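Here the structure is laid out as structure tokens; the discussion comes afterwards.
Shown here: the complex without one of its protein chains, the others still in place.
Right, chain A next:
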């Protein structure tokens, strides 16, 4: 597995928003990478910075007030943060594509599906003639499992259902064979049966086209069923990273543990759900120490003073928690966390 090449590497990325209340880092020095052909999940609750991360990669952070204040985003070795707007435009849609949560608002209601698909093709494939572009558009619509693709080219977005619109969005994103697809909550607005269709489609396309996918979601079930590796974010920081199996079977960070325990499981009835006390801190409100300290059951004095680094506890499994600082932690404390 390790021979697979890394196609995207996010290094020490910080994206801040310059507001009247001061500079607020929404994404605060995060590191992660995506390898060829893998599906990486980024999970977290609202305000944890998962969407800002994806917008930063795409160079779509609204500026002002947002700005990438430090770090690098290396896509195939080239730093995207150094790219000009013109250069970025070539990357977007061609190398890296994105699909959004609301298929309703991300399609232009005034243009036909065909028109919008062709726009993406003609922008990036300047040497293609009309006929070739149209054939490609129809081919993509068929690929994402839409019936009567030819007629659909002349339909307007309002004539399609939510699930069909999301399929069109996926077709549009994949039209130029991107190497990386960023999907920001692609199924949140859809019903369960439609969500199952779209997730299945994304897994199939990932296998067939070998497109790497970053799947951003708040739904742990979606992550467990779709992703290979997971990054858990909390209040702008990566708190845990590992393969799907390790994250769900052996979660280490107290936040990850709490999050998994709070999901009601459909398969059996728990007497009572575990719940993490308190609520997510306002971005920028915690200046010092671990951001989860105020809600953590295992908090020690050090947690409120220092910011814990990411400890590598096993190969490919990283946790941002002092409990995993080998030297300092007493054995019985560790046992308490494990139980």
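The working rule: a residue touches a chain if its C-beta (ideal position, glycine included) is under 8 Å from a C-beta of that chain, and two chains touch if they have at least 3 such contacts; residues count from 1.
Note that in this section contacts and distances are computed from a predicted model.
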| item | value |
| --- | --- |
| From "Oligopeptide transport system ATP-binding protein", "Sulfurtransferase complex subunit TusB", "Chemotaxis protein CheA" or "Branched-chain amino acid ABC transporter permease", the hidden chain's UniProt protein name | "Oligopeptide transport system ATP-binding protein" |
| Residue of A:191, A:207, A:305 or A:325 in touch with the missing chain, whole complex considered | A:191 |
| Residue among A:8, A:153, A:216 or A:276 that touches the chain left out of view | A:276 |
| Contacting the left-out chain in the complete assembly, out of A:74, A:123 or A:260 | A:260 |
| Missing-partner contacts on chain A, residue numbers | 45-46, 161, 163-164, 191-197, 199-200, 218-226, 244-245, 248-249, 258-260, 262-267, 269-270, 272-277, 279-280 |
